[in-house]
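With one protein chain withheld, the remaining protein chains of the complex are depicted in position.
Chain naming follows the written order as A and B, and within any one chain the residues start at number 1.
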Amino acid sequence: MNARESFPRLLLSEWTKLRSVPRWVITFAGAMALTIGLSALLASANRTDANEHRNFVVGPANDPVSDTFYFVHQPITGDTTFTVRVASLTPPREPNLRRPGDDSPGGDSMTLLEDPSPYAGSAAGIMIKDGTRSGSSYASMLLTADRGVRMQSDYATDREGSASSGTRWLRLVRSGDTITGYESADGTNWTPVGSTTPKNLPATAEIGFYVSSAPALYTSRGGGSSSLGERPTSADATFDNVALDGAAQWRGDQIADQNADEREGKGGPPGGRYTASGSGFVVTGTGAIGPKVPDDDIVEGALIGVIAGLMALISVGALFATSEYRRGMIRTTFVATPRRGRVLAAKAIVLGISAYVVSLAGVVAALLLALPTMKKHGFAPPAFPTPSLSDGPVARALLLTAAFMTLVALFAMAVGMLARRSAAAITTTIVLVLLPLIIGMVLPGTAPRWLMYTTLAGGMATQRAKPPTVTLAEPWAMIGPWAGIAVVTAYTCAALGLAWLRLRRTDA
Amino acid sequence: MTALRAVRAEWTKLRTVSSTGWLLLGGIVATVALGWAITGSLDRRECDAPCLLDPVKLSLAGVRLGQVAVVILAVLAVTAEYATRTIQPTLAAVPRRSLVVLGKLVVVVGLTVAAGALGVAGSYVAAGFGLRGTGFAAPAWSNDLDLRAAAGSTIYLGLVAALAAGLGLLIRDTAGSVTAALALLYGAPVVASFVSDPRWEHRILRFSPMDAGLSIQATRNFAAEHIGPWAGIGVLSAYAGGALLLGLLLFALRDSR
Partner (left out) sequence: MEPTIEVRALRKRYHTTVAVDGLSFTVRPGEVTGFVGPNGAGKSTTMRLILGLDSPDDGAALIGGQHYRSLRTPLTKVGALLDASAVHPGRKARDHLLWLAHSNGIPKRRVGDVIEQVGLGSAARRRAGGFSLGMQQRLGIAAALLGDPPVLIFDEPVNGLDPDGIVWIRGLLKTLAAEGRAVLVSSHLMGELEDTADHLVVIGRGRLVADTSVAALVAAASKERTEVVTAQREEATAVLARAGATVAVIASDTVTVEGMPADRVSALLTGAGIAFTELRRHRATLEEAYMDLTRGSIEYAPEAVEGSAR
């Protein structure tokens, strides 16, 4: 018989250790039950009125979008080429908001929040659109104030052109259903930016030039918590060298969701305007064109129970390490396997696989159980398309959340190896996961984001199926899921490394 | 007389293990340090008019961190007896279970309240430095509401100790009790921030032991609190009392292994 030490044997021995303590097996089962149970129980604690009180219109793909701007246009039939020079675009007049880092006294105290979205900010551009209804299909070439030249269509496609600002020539060419965008510095040498096929472009479409200026987001602090808001902005642009085959009379229209404004009692759309000046036009516009997905996230909302399941996994992880030090079992372990690094690796692998299986089963079941309830509570299309397990972002959220739970359990194990006391290991881990969330909710501005990048709490970002957003007060919505899992991985690797060093250097 | 002896024995037990002193010291330092860090980051000019920010409440935010030490101390006072099996000599020396629990409770809550008072007072002193130049007024001992916030935070810590000790009696295992106590205290506000229905958020925060208990720290903008100050202390007391009663019952009925 071959009694040589082998790693698979070591794994088997650690697995035997793990499964032979009934309390741990029960805790594992409890972790899964808590994840599923709390999620299902609190699914009805989620409610949204995003579909009843819409602040969006429905785009061509049935997604919620924002479509508000000032459009100077005329109908055109069939293939065409439209060229314009944007002579100037003045930056948006910001309504009394403090720039980040501006410490000047007095004035308004709200701090501007940078929105990195390519659909944010101000833009002057040309567009071909399916009529003037808000939310209809379109393709556009645009010069932005600080995001360069871009080509966008149907609120979802965004292509980057040159990074220039100031004066720029823009051109749209229609050939059948395909729209191609070009840009030029001098009107002679043209660079293609991209081609796109808008979903519903009729033979006779509206073509013209426009100005948009997305609302400015700001944070303000009061009452021990920070709040977020938005204020409308407007921008001016001068267009000249307008060249359109078979041009007729230009007409200016404010594109806006009439219904929304009537519901909100604003009495009509906010005003943009245009004036002809010599060979050109000066246009003032306000509003944003782009996706307007509600920030609330179904997947995240359905996974409330993860917090509870995580607690159970943390205690198993810590105990799997610290129980070795009670009653001196670690000596037996090291006499059986003198290569301590391998013992640590085997422990980590066995705990990791077990925790991952339990977590993944827990989050998948939690999502499936919570979804029908959430749908009843307003999380329904069009504001909230029904998620499916095979959607990329949903699958990512589930897999990464299970990975987050697993890594935190491993972190607890590593801290257990270092501290050798379960109370210390469990407390350290729980405090690092939960306290930043609680503190983060009362901190203003970007401080919570910074906390998410530096503590295990960042791992909560894995639960979101939607991109990070600056408009939610929840700290974990401020960083991306991959950043979140990276933070947790770094913590766990560092803790395991330290545990390995300590095992090698100190007596058992 | 026998009750006094039980208290004295528990006091001797607690003061003769080094972890007690370190935990209390760590709890005080953590409380003061976090309060100082948060008050130091405030700026009157960043606060909208009407500015509802409560600098007193924020200067006591360290209690949320410092309570961790209290939880560990109180849990260990019970569960270490099972881990080290000193529960045998303990019960051989004091066979009446209720006296053992009484002794532990008096000592643990007493120590916590003493250390908590130091931490709270330290937080106010630190806030005096932290708030200097921020445009906010530092907490004042002469102000009734500030005094209530300080006394309430101290009472809160004492009740957290009682709750943790009760959980220790119920669960008897250090890891399990610490996890349960921290999950109960920290889990509720995080879950509340996850749910998107404000009525549920209100419900959860109203009956979560930490948020209800700490609503007594508010000195202004009371509309933002989910429960009244003394009602909040009542909610936490109900948790602590429930855990203790159930713990005592099981302690008296179960065999001591």
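To be clear about the criterion, a residue touches a chain if its C-beta (ideal position, glycine included) is under 8 Å from a C-beta of that chain, and two chains touch if they have at least 3 such contacts.
Quick caveat: nothing in here was measured; it's all calculated off a predicted structure.
Q: The complex has one chain that is not drawn here; which of the drawn chains does it touch?
A: Its contacts among the visible chains are B.
Q: Among the options B:24, B:71 or B:94, which residue touches the chain absent from this view?
A: Hidden-chain contact among the options goes to B:94.
Q: Over the whole complex, note the residues of chain B touching the chain we left out.
A: Residues 1-2, 5-6, 8-13, 16-19, 80, 84-96, 255-257 of chain B touch the chain absent from view.
Definition applied: only the chains that are shown with their structure count from here on.
Q: Residues of chain A touching chain B in their complex?
A: Result: residues 23, 38, 42, 44-48, 105-106, 109-111, 220-225, 296, 300-301, 304, 307-308, 311-312, 314-315, 318-319, 322, 326, 377, 422-424, 426-427, 430-431, 434-435, 437-439, 441-444, 447, 474 of chain A touch chain B.
Q: For chain B, which residues count as touching chain A in their complex?
A: Going through chain B, the ones touching chain A are 34, 38, 41, 45-54, 57-58, 61, 64-65, 68, 71-72, 75-76, 83, 173-176, 178-179, 182-183, 186-187, 189-191, 193-197, 199-201, 203-204, 221, 224.
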